[in-house]
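All protein chains but one are shown at their positions in the complex.
Let's look at chain A:
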Amino acid sequence: MDRDLPPPAQDADLPHSDELMACPTCDALYRAREPEHGAKAICGRCHTVLIAPRRGAGLNIIALSLSVTILVIAATVFPFLEINAAGLGNRTSILDVALSFRSGLLVALSVATVAMIVLLPLLRTLLLLYVLTPVVFDRPPAPHAAGAFRLAQRIRPWAMSEIFAIGCAVALVKVSDLATIGFGPAFWMFALLVVIVILNDSYLCSWSVWKSLEKNRS
């Protein structure tokens, strides 16, 4: 049930700019009209999804974000993978993995890896909780909610937990003929985490969030 939004009818409408929206990727002008729940409004020119509200999205995002927060923290401290070969063994946590670049300049890479697989996903869910909780419960938005949501959207491409998951799979194949591998609890938590992060992002309609932040402020 995806459909295009109507273009503005006449030039006379133009001054009422809070009813209008411009496609962020191609600048086509539309009259913003919320589609029914579950449907998407897409740009007729570049097919970018403009508005995609889903029923109960707010509560779902809050619940999923809470579980992401718990899972990230737990997955970071519990053992992640262990390896055994020729009577020797080693066990590692996600934090060990992220901090494995130890020598010289490679330390910078450790910092970036910690950020991309632990800190940024965590920061993003905390920001979403901060922004959405008051809005969902019909309270006025929290102070600096707009800045917080802007930051959350901005770090989205840099939160790479799903890419790390594929990296795990490749690494496991690489060492599987060298040694036997054991999965720690954190491995399964991380697998679950990836699914929840992706699900969570699919609930988030940024246009609806901006709209509600604007509405509840006044």
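As a working rule, a contact is a pair of C-beta atoms (placed from the backbone, for glycine too) under 8 Å apart; a residue touches a chain by one contact, two chains touch by 3 or more; residues count from 1.
In this section, contacts and distances are computed from a predicted model.
Per the UniProt record, the chain missing from the shown structure is "Paraquat-inducible membrane protein A", taken from the list "Cysteine desulfurase activator ATPase", "Monosaccharide ABC transporter ATP-binding protein, CUT2 family", "Ferredoxin" or "Paraquat-inducible membrane protein A".
Shown as candidates are A:Ala74, A:Met160 or A:Leu192; the residue that touches the absent chain is A:Met160. Although one chain is not drawn, its touching partners on chain A can still be listed: residues 7-8, 11, 14, 17-18, 20-29, 32, 44-46, 50, 81, 83, 85-86, 88-90, 92, 96-101, 103, 105-106, 108-109, 112-113, 116-117, 146-147, 149-150, 153, 157, 160, 163-164, 166-168, 170-171, 173-175, 177-179, 206-207, 210, 213-214.
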